[in-house]
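Next up is a structure, given as structure tokens.
Yeah, one chain of the complex is gone here, protein chain that is, but the others are all in their spots.
On to chain A.
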Amino acid sequence: MTEFPPTASPATASPATASPAVMSGQEASLGLRESHTFDRATIAGIQRAAETGVYDIRGWGAKRRLPHFDDLLFLGASMSRYPLEGYRERCDTDVVLGDRNAKYPLRLAIPVTIAGMSFGALSAQAKEALGRGASEVGTSTTTGDGGMTPEERGQSKHLVYQYLPSRYGMNPTDLRKADAIEVVLGQGAKPGGGGMLLGQKISDRVAAMRTLPAGIDQRSACRHPDWTGPDDLAIKILELREITDWEKPIYVKVGASRTYYDVKLAVAAGADVVVVDGMQGGTAATQDVFIEHVGIPTLAAIPQAVQALAELGLHRKVQLVVSGGIRTGADVAKAMALGADAVAIGTAALIALGDNHPRHAAEYAKLGSAAGFYDDFQDGRDPAGISTQDPELAARLDPVEGGRRLANYLRVLTMEAQTIARACGKSHVRNLEPEDLVALTIEAAAMARVPLAGTSWIPGQGTGDHGRFG
């Protein structure tokens, strides 16, 4: 942790949504003391509930302070390890996803992919921009709960087609056009939850794609309609393979909760790739109480997933894609060092397109928000033109320019991850390993299963260098 004095640790933090209770000097000098239990954000939440009689629905992911990649550091090479020249020597980044069963696995140039986000939640222009940006740097993008748009398919070299409980817009023609299929069981922002697209975002086009009347609040189911449990899922995956003639990789995506067991069951059901989305992963519209109180942090989920794969003898054979709070190349490198084969970004990709940009400050203020805080993706009035179906707002986002910005950002993430990998002496970012990492906090050490910096202590695993994954 870099802050001093430290704010409350996660274990003792005041309610999840609350920002740390920091008082101004003026209030403190008057002898005023803000409650950690009932801080100002909590008080505002209670008052809002009393006024409206309905819970808060919002976008974004968990905002509470969580153990995260920031709590890990790399051990650069020195006497006992040879580094690679940071600006010159080769450090590869390519990744193959889904080569266990599929005739045509995905071959990506970089290990950073774009997570599933729906047309409906996002404008058609935003979806196109994601496709353009991803394609420019040789990575994949993903559809969402609302089907595949021609804009997205046309601009995405590698497109992963989500197979969701609602099956909105789901059809075999698009299935055959996809490069991979992602069976979605849940997402990190709301493991165990379905969806809700509020009426203000249901344009005629969105309504037609989902076979529902325009303007109504659309619920998305939380359970698949035609299978229950892992044994059924195995048959469902078989059907998807049959329909697509065993050509396409099948991913299974889970929200991080009982990750060790979920990954084992997903693999047993036949997944070629497992996607684990931590609780920092974003959503377009979910109850705040759900976002902040259900699921586990990305950091805690990765070692569980890797352990499950390793025990099955399938680590690196069934690929692991991790998402939820990836922001920098350091995050990419840390996720990969812990055992991920690739990562996916959602929120960060939208920010790269222009979400929460200070140039919209005046408009955010009109919506009762501010640049850096805007999370009303459910509302459809996004000044940046991303999480909206309003034609005028959506027209603000130029898909070509948006694609360029996303491609730039993806290049930076990749170069940053390479920089760290070279410093650790790795000629491929995939070669980063837990041994390259230490933790800054006991919580992070326990969750990530790497030693506390300067010690050989991995909480929960005794002391000593043996048995890190033992």
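Assume a residue touches a chain if its C-beta (ideal position, glycine included) is under 8 Å from a C-beta of that chain, and two chains touch if they have at least 3 such contacts; residues count from 1.
The rule is simple: contacts and distances are computed from a predicted model.
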* Quick one: find the hidden chain's UniProt protein name among "peptidoglycan glycosyltransferase", "Pyruvate dehydrogenase E1 component subunit alpha", "Glutamate synthase" or "Simple sugar transport system permease protein". => "Glutamate synthase"
* Which listed residue, A:84, A:97 or A:170, touches the chain dropped from view? -> A:170
* Touching the absent chain in the whole complex: find that residue among A:35, A:78 or A:211. => A:211
* Structure fact -> Sole touch to the unshown chain from A:238, A:312, A:440 or A:453: residue A:238
* Asked: Of the residues in chain A, which ones touch the absent chain?
  -> 52-54, 166-167, 170-173, 175, 196, 198-199, 204, 210-217, 219, 221, 225-227, 232, 235-236, 238-239, 242-246
